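Below you will find the structure I want to go over with you.
Left out: one protein chain. Kept in place: all the others.
Letters A, B and C name the chains as they come in the text, with residue numbers starting at 1 for each one.
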Amino acid sequence: MHRTGDLYGQFETLEQQKETASLGMWVFLVTEVLFFGGMFLTYTINRSAFSTAFGIGSNTLDITLGAGNTVVLIMSSLTMAMAVWSAQVGKKKLVSIFLIATLGLGTVFLGVKGVEYKQKFDHHLIPGHGFDMKYHPTHPMPGDDPKELALEKKEVEEALAHDPDINFHGQLYFSLYFGMTGLHALHMIIGAGLLIWLIKGSFAGRFTPQYNTPVEVVGLYWHFVDIVWIYLFPLLYLIDRHR
Amino acid sequence: MQSQLPIYPEQASNFAPQVDALMVFITAICVFFALAITAAIVIFFFKFHRKKPDDVGVAFEGDSRLEAAWMIVPLILAMAMFGWGAVVYVDYRHAPQDTLDVYVIGKQWMWKAQQPNGLKEINELHVPVNRNIRLILASEDVIHDFFVPAFRVKMDVVPGHYNTMWFRPTKPGRYHFFCSQYCGTNHAIMGGWVTVMEPSDYAAWLSGSSGVSANPVLAGEKLFAEKTCITCHVGDGTGRAPSLNGVYGAPVLLADGSTVTADESYIRESILLPNAKIVAGYQPLMPTFQGQLTEEQILALTAYIKSLQSQPVPAKGSGIAPPTGKK
Amino acid sequence: MTHEDYLNATYGIRSWLLTTDHKRIALLWLGSVTFFFFIGGILATMIRIHLLTPTGALVSPETYNKLFTMHGVAMIFFFLIPSIPAVLGNFLIPLMIGAKDLAFPKINLLSWYIYIVGGIFVLYSFGTGGLDTGWTFYTPLSSVYSNSAVTPAVIGIFINGFSSILTGLNFIVTIHTMRAPGMTWFRLPLFAWAHYATSLVMILGTPVVAITLLLAGLERMFHLGFFNPALGGDPILFQHLFWFYSHPAVYIMILPAMGVISEIIPTFARKPIFGYSFIAGSSIAIAVIGFVVWAHHMFVTGESTYAALTFSFLSYLVAIPSAVKVFNWTSTLYKGSISWDAPMLYALGFIGLFTIGGLTGLFLACLGLDIHIHDTYFVVAHFHYIMVGGAVMGYVGGIHFWWPKITGRLYPEALSRAAAVTLFVGFNLTFFPQFILGYLGMPRRYHTYPPEFQVLNVLSTAGASILALGYLLPMAYLTWSMRYGKVAGPNPWPATGLEWTTDSPPPTENFHVTPEVTWEPYDFQDRPDLGLAAGSPSPAPAHGDD
Partner (left out) sequence: MSEHIVSPKIYFAIFASLMLGTGITVWAAFQNFGKLNIVIALVIATIKATLVVLYFMHARYSPKRTQLVIICSIFWLAIMLGMTLSDYDTRPHEMQPGVTRLEPPAAPQAFTA
């Protein structure tokens, strides 16, 4: 199909094209909801069966990094929304600035995620043969707070009395932790790729009040990724924090 | 004739008549509808065959009352099927209080059963007639399914769960049971026999076989399955090891071309040092059972293998040297 | 005089592999699903030959298990699910609604490439060690115990899922936003309604099976425990997730076939379809109710009695819209002007086989009866009646119906009628005995069986050889007709759909001018352009729609 200006050949009008693109993205997001939904279901069943192990697993996560990342991601959603707004009102320069800001915040999020993964690796909390819930409390790393370590140790020991299979069930928690955050991070990486493509377009001044469909559609995707995290954060980081 | 081309299996439990009645009920309704639709299609097909190439049919577009009728009538019939089926199912899922409990464990690819007095069986299940039997099912590896067609009952055997099923056998006899959830390579031969006995026979069987069986052949048969000999030494010669049917006392052709008579000492040596003499055409796969069997058990196994003398020798897959064999 | 059409607009392999024309993409799909149908068919033939004797005539147990697993995977994921939507749907939906193309032509092409990549992974698995888990991939057999090439197969099916999702997405958006002027929702062909319902299932179900198989694959690769009870996981959870997609997936297979039948019947009975809105509505009802019946695959797994009752009840509800369709098709024949062309024979064959398939579903949905027939040959027969008797009959019938539109040629009439009858007879002989086998208690997936079941198995194998002939015949004469068939003209039957108002084969842009729809669907009375004796035999003209 040939393309005339911004209008692709299969469409009659720009408005039809925009409506179609936006509906397409919404329908795609429905499939994403169910894609993540399958994982959330697996999580729910296992968490209710092994709540002790999931609580301990959750408490090993760094809540400061998690909450910080939540703030970063919400902020990136704001800048994304502002990028869409800038395109709608025709402020071409602002479009580029807000897109770059979104990409920057997204990168920060991924960087922090990387730091957290590294921590888990050091603490022998990667599911598999080396997995050991007791490793970290018994092998302190430089910079660890001895009080917290003692607490963690006590927790694991108490839990063992209730749940002798704590190492298996803890592994389930971490399998789900890596599965869900990994899938989320993959979506972030794809989103970052889309942002780079948009930034190139915005430098060329392509996005105008008449034609801003790509910015709007990528925006929808980005906000969806944000929503997934809004659920992941309490479900993974905030179990049994009050203990 | 039931034996020629039967259309339903034997009825041997309390559930069998119930399930068969359901089957008849649903079949009757379905046959009625299938015939009605087929008849309508066939009649219309011929009666309204196009006469001239440019003919057009009579246009009418629908009738809401008719549509309502053919939604409501099938719905009522469907609800009847649902209701009746549900009654049978709820009964099946809720065992009565006075059951005789037997543990059944599935593993790739055999069934182990344990009677209330601790007696264990392999690929066999003995139960008294007219008693409520509850099977408590567990799996050691993958999902299996315990299925007795003559009783019309089955239940999955799921690792990590305990499932239960119950039935009341109503007719003494021997009935096939199958594994009906696909469980890997030998899924199809993971089956056995349920023996339904008169209560007195069952009591005698229980006491007679408790502890070490008085009958060495029976004890050997149990061992033969328990030590998984049966998975390779398949009777019909299709296993990875030769069939043992009729082997006792017969000449056996070895891999080095020599022949040996399968007597007690050969059997004993083959159990304890299996790689000493390999039957022609087979790989040295068998593990040694040295230290794993008591003398008594070896005797029992030997007795069992002797008893196979009367079994039919398969054409292929036996270690017995052909009668015209050299020397 | 040759006019330019989509087939001769451009030449060269690149013009096909990089095309964004929905009609060319449909032909790419036609080629690739036929390839997988062949693979599945050869495997099926080997299965039937093996089961000629009680001890198994052909292969070892391991090989037999691989045969039926690979047969299932190839047929379900790589033939049945894409067959009608990706071939006929792709070709026809834009034509039927008067659009120049689908909403997202590039995504449409991407969808085919994703399928090919997924297919390569699965073929790699078949070639290196095969697959012996059953197409259902039940854990922990698939994730821990199987020694076959499970990982590449699971990855292949995961990838292939996105092909399905993108096709469904494309259809939904296209039907919403690309309709020609005058093409209101209730003037849509029922084929388009059926595809809309199918697409709903594709976009709502497929992501769940994708994530499930991904988790199972990860479990196998990294020894995780999502569904492995030895590590705390729950195999029943896998079944819930798997069937949440895989039960609705049977509606992905059957709904488009129902759409095909709803087109063929009014065309060859030359009258408006009876109860248009009920057939359209029942497609949506099947798609929606089809999502809440999945655990009827799990009545004997130990799911709770309460859940079993709920799912059995809902399963009976889904029978009603299917029955509505059958009754309406049959009523359409009444006082029609019925021709005995091959597509009509396929359509009537479909109704017969689908009726048996659907009615036997009532047996399986019945809780008390399912205890006995679950996982036996009864189930095998039931779903083959739906999927082969239903979906494949619909697919082959649809190919015959639209072949003149796709290629511009007609096929030999007598031969095609003979093929339809052969298929019907062969099919019944193959699968009807399996109902009896199942009730007698022969479990499925058995490479060996007690000798008393032999007679019925031999009958089944005999039928299969007739069935195979019934499939080879159309392949031969359809291929022949592409070159030597009679030129068809734009509307050979004639039929009322928009797709028949354009050239055969259609031009790349589908229509020379954007069409405007002014008539009701399947209306032969007010269509002088069809050249029929319009309205003559009927004293009662179609009174306006209400």
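Just so it is clear, contacts are C-beta pairs under 8 Å (C-beta built on N, C-alpha and C of every residue); 3 or more make two chains touch, one makes a residue touch a chain.
Only a predicted model underlies this, so the values are computations on that prediction, with no experimental measurement involved.
Although it is not drawn here, the omitted chain touches the following shown chains in the complete assembly: A, B, C. Across the entire complex, the residue among A:L7, A:L65 or A:A81 in touch with the chain not shown is A:A81. Note that of C:G232, C:P321 or C:G352, the residue touching the chain absent from this view is C:G232. The chain not shown here is touched by just one of C:H240, C:K271, C:H297 or C:R444, and that residue is C:H240.
Touching residues on chain B toward the chain that is not drawn are 101, 103, 105, 107, 112, 114, 116, 118, 136, 138, 140, 159-164. By the touch criterion stated above, the residues of chain A touching the omitted chain are 15, 19, 22-23, 26-27, 29-30, 33-34, 37-38, 40-41, 44-46, 48-50, 63, 67, 70-71, 74-75, 77-78, 80-82, 85, 88-89, 164-165, 169, 219-220, 223-224, 226-227, 230-231, 233-235, 237-242.
By the touch rule set out above, chain C reaches the unshown chain at residues 176, 204, 208, 229-230, 232-234, 236-237, 240-241, 244, 291-292, 295, 302-307, 310-311.
Criterion: only the chains that are shown with their structure count from here on.
Interchain contacts link the chains end to end along an open line, per the touch definition above. Chain centres defined as mean CA positions place C nearest to the mean of all protein CA atoms. Among all pairs of chains, B-C has the largest number of C-beta pairs in contact. Chain centres here are Cα means. That of chain A falls 37 Å from that of chain C.
Inter-chain centre distance (chain A to chain B, centres taken as mean C-alpha positions): 50 Å.
Under the contact definition stated at the top, the residues of chain C that touch 2 or more other chains are 233-234. Residue positions of chain A with contacts to 2 or more other chains are absent. Considering their complex, residues 3, 5-9, 15, 18-19, 22-23, 26-27, 29-30, 33-34, 37-38, 40-41, 44-45, 48-52, 54-63, 66-67, 70-71, 74-75, 78-79, 81-82, 84-90, 92-94, 108, 141-143, 145, 147, 149-150, 152-156, 158-161, 163, 176, 178-189, 236, 238 of chain B touch chain C. Residues of chain C that touch chain B in their complex: 55, 61-62, 65, 132, 134, 138, 140-141, 144-146, 229-230, 233-236, 269-272, 274-278, 299-302, 305, 308-309, 312-313, 316-317, 319-320, 323-324, 326-328, 330-331, 333-340, 348, 351-352, 355-356, 359-360, 362-363, 365-372, 374-376, 436, 439-441, 443-450, 452, 455-456, 523-525, 531-538, 540-542, 545. Looking at the complex, you find that chain C touches chain A at residues 20-21, 99-105, 165, 169-170, 172-173, 176-178, 203-208, 210-212, 215, 218, 222-226, 231-234, 237, 240-241, 244, 514.
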